[in-house]
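All protein chains but one are shown at their positions in the complex.
As written, the chains take the letters A and B, and residue 1 is the first residue of each chain.
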Amino acid sequence: MIDYEYKKPKSLDEVFTLMKAYGSASRVIAGGTDLMVTMRRARKSPGVLISLRGLEDLKYIRKDDAYHVGALATHRMLECSSLVRDELTALQEGAAKVGSVQIRNVATVGGNICNAAPSADTAGPLLALDAIVVLRGPEGERHIPLAEFFKGPGKTVRQRDEVLIELEIPLEMGGYGSSYWKHSRREAMNLPLVGIAAALHLTAEGLIDDARIALTVAAPTPVRALKAEEFLKGKTPERDVLVEAGKIASSPECCSPRDSLRCDAWYREEIIRVYVARMLALAVERAGNGGSST
Amino acid sequence: MSEYLYVGRNIPRTIEADKVTGKAVYIDDFKRPGMLHGKILYSRYAHAKIVHVDASRARALPGVKAVLTGVDIPDVRVGFIRDQRVLKRDKVRQFRDEVAAVAATSPEIATEALGLIDVEYEELPAVFDPFEAMKRDAPLIHDVDARGKPIRSNVLPLPWRFKEGDIDGARETSAYVTKERVSTTWVNQCCMGTSGCVAEFDSNKNLTLWNQTNVIFGDKGRISEYFQRIGLGGKKIRIINPIVGGSFGTKLDTDIYEFICIQLALATGKPVKIQFTREEEFIALPPRQPAVFDIEQGCDRDGRLTFRKVEAVLDNGAYTSWGATTPSVMMMPMSSLYRVPNVSFEATCVYTNNIYCQAMRGYGNPQASFAVETSMDSLAEAAGIDPGEFRMINRNLPGEITPMRLKITSCGLKECIESVRSKLDWKNRHGRHNGRGVGMASLIHVAGGARVYKSDGHGIMVKVDEEGCVDVLESGTDQGQGSPTVISQMAAEALGLHAKDVRVIFGDTALSLWDAGTHASRHTFMAGKAALIACADAKRQMLEIAVEQIPKLVNRRFKSQKRKDPSFVPPDLDWSLVADPEAMDIRGGVIFPKSRPDHPIFRIDARDVLKAGLHVGTGESRVVMAEAFYDPPTEMLDREMKGNLSCSYAFGTTGAEVEVDRETGRVKIVNLVAAHDVGRAMNPCLLLGQVYGAVYTGVGYALTEEIKTVKGRVVNGNFRDYQILTAMDEFPIEPVIVETDDEAGPFGAKGVGEPGLVPTAPAIANAIYDAIGVRIRDLPITPEKVLAAMKEKDAC
Partner (left out) sequence: MNTISVSFMLNGEPVVAEAPETWTLLKVLREYFELTGAKEGCGVGECGACTVIVDGEAVNACLYPFPEVEGKTVLTVEGLAGRESLHPLQTAFLEHNGVQCGFCTSGMIMSAKALLDKVKKPSEEEIRKAIAGNICRCTGYVQIVESIKAAAEALDD
């Protein structure tokens, strides 16, 4: 039976007070596009929903000493931000491909990350862009690299009384060329069968001096294809090199896609192999433009 | 077509404005005072004994007004071969078996009550493959038939056997023979409005059922027959359609939820609504019939078809609905798509513990055409003949009689094939095998009614009031195809009045004569034929009134003119011009003498004539009302499955150009041409809408849609995992309308609702073969299948 009280705190402090008062009977809700569905399907709900939607000051995209994306920034904000599109292209592409305009208008990037679905479309790009998760609790703040944030499907290191308030991306990532490929059977309204995010930095001579490849739906949590990244360092970004990186990225050394009702493992591996190479090529192009996608 | 005022014109759907303002009432929006909400409890197993059902906790929940289980309602079997009870007793045979039902004051309480019904099952071995189910030692799905006779096999005793000519002899003389297995799976109709109905009994136990059925009289007949067996014999039944949120074949049978709704209404004495959620629509609604075809074809040295032999196995699921009758429609392309003198087709339907099936747009034709057109391409290749040329050689011709005894009247297949070849630049683009390829496939479908029942009749009543406003009381139903507009065009044309003054009332058994059903793409044809007869009669009545009233109207006018101007002298008139109804006509709302259409005095607004005819004050008032029941001059299929069941046949060819990504197997449609012989387009804009919609559904059928099951359980029952195409999955579509002006059709028209879908999948499959040399014979053609096939080919 779905029965809950819906609280609309106006500040983080109020959120913490409510969390403390209701404890495990409560759950935080942001855009709600995941939780409303989960509750409907399970026909169950927590006793109290604590809405974060009133926290307008967590809804921002800024660049100063780093890129700061407020947890309540919607996917639509990321999609339409020229800053994100130009400098953190993979993130714009990931956000832009989630669901539909209607979903993107309310679904938040914080919610997407906290939900920790292996398929989250912003997770791969954020991972490739070295994002740091900023958690705030009643005791203070923690900064956790995204790579250490996911523990398993649906599980993160966030404590029950913490709120994800921001995703921070190091300033230098703006100089990387990046790209994101969401592989699905149709062009909209899908979860990815596989997600591939790539970010590259080139030297002045055009060699790869840093590479990031993040894969989603290829392991229990979003992962970096570290062996493939290592392989790329110092190399010329030619087709053969990128194709080889794709092979490594799709190997058991880097990922472990499974069979699921949506897709077989062998096909996921093929897509990873093919699209890592293709996304690297796109990232190279964009890196050549100084990190811009335009 | 300047001879017509309305036929052939793009009259917009202004009459349906309620759909764009939120006012249209669908079953979802429909309410009755005191209405309760019904919910159904489905089985937890694919095959199990029902050991015990305890509904006591559910009954105790506040707000619950009735809980019914199998033992609470009469033990009556329903369905095409009466193999299913409304609420299951003894055994469940599929995951969606209805075990109990609740009526409560809100859907939420009803749903909660379902969770309080305790059902104890004893699981039984299950079978999910029709080939396995055919084996001797397979678990038996049904023990007895409708008459109580024991059943010993899962194979249904259905008569789907067709034979014409000598297959073995033809095979001997063939220069080329190909044989292959082709298969299709379940897909969901995906009506945006889910299934639902509202049942209400009056104080005399007469039933009104608001539902979305396309066969209002068929539904009424089945419910009436059910009433006979549950002690309500003789009670009246009225079926009324609200606005329908799509049909695509889902509304041709009387579904179990309708019977359940009726039983809940009976039990509570209140109106009850059952409305499927989307999950239920995927899990509990019978989908399109899957089939496995073993098809063999041969041709002579010149490429002329010599024989076609097909054996089909159909997974019938747990019970029987229209899915089991799809072979009767499959016979049409099997025997009559292209000219083939020797044909044999045999279909075996087998019970399994899977979901059972019903009709879906095309009704077996898409499945069968996928087999025939895949085989045509294989055979063309074996014979070394271009596939387009091969089809041209064997194309159907106007006037021919096919092995199934179908009498082809008009046939625009030649124009359709040519148009595809030219628009796809076939000569230059076929045979490159470089990752891009073209393919085509054709169709034949009934277009002038379809005698699947003893009567293929369609009744219509037309009344014209004294304001010149026309009400057409139609016995068909509106599923969104544009019937209100098209029928108003045909009626207005036939009556000579204004289309904007014509209103069509659909879908109410109390307000119309009988109709076999809005299926088989027959609505425009049947309504048009019936309307022509009724409107001719109504027109004659109007002209009889004209003959009586025009002299009086004219003289009254002259008198009034004389009063104003005493010097006025009435002109000499030839009154014989308006003395005979046969010598007069109506057009654009004006009555006039045929021989002098511009006569300055005798051209009179029909409204003035009709008003005068009503308000005579002498006891001789006339109203205008006509009816017609058109039952076409066609035949039912005889014991040999032969007979001309339709007045005319639709033909068409779809051509596709595709590009295949060799690394991923993804297929991109670069161009799709859909050429259709429609007889005559009543309303080209609405017709195109039918074609676009059908093509899109066909592309989904070809490439992305499938209901996935794991041991009988539907596992992708939602729009996220079931891959119906979105607006971003576009591809260029070029529709081509070929008009052959069929002699049988109203204004030359043929049906077009289904044809758009039929040849889409094989056209795409054939194009993929042309592009990369792999042939996928199993729908949907997913990238995985393509990639795996390419790897296998490269490995050889």
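Assume contacts are C-beta pairs under 8 Å (C-beta built on N, C-alpha and C of every residue); 3 or more make two chains touch, one makes a residue touch a chain.
All values reported here derive from a predicted model rather than from experimental measurement.
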Chains in view that touch the one left out, judged over the entire complex: A, B
Residue in contact with the excluded chain [from A:Lys8, A:Arg62 or A:Arg160]: A:Lys8
Touching residue (missing chain; options A:Asp86, A:Glu168, A:Glu187 or A:Glu285): A:Glu187
Sole contact to the chain not displayed, among B:Pro130, B:Gly246 or B:Pro333: B:Gly246
Contact residue for the chain not shown (choose from A:Ser51, A:Thr236 or A:Ser251): A:Ser51
Absent-chain interface as seen on chain B, which is shown: 12-14, 16-17, 19-26, 28-29, 189-194, 243-248, 277-278, 479-482, 685-686, 688-689, 692-697, 718-720, 724, 726-728, 730, 733
Contacts of chain A with the absent chain, listed as residue ranges: 2-6, 8, 29, 32-33, 36-37, 40-41, 45, 49, 51, 53, 76, 99-103, 105-106, 187-189
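Please note the rule applied: only the chains that are shown with their structure count from here on.
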In the complex with chain B, residue positions of chain A that touch it: 1-2, 43, 185-191, 261-264, 267, 270-271, 274
Residues of chain B touching chain A in the complex: 108, 111-112, 115, 663-664, 704, 708, 710, 715-716, 719-721, 723, 725-729, 782-784, 787
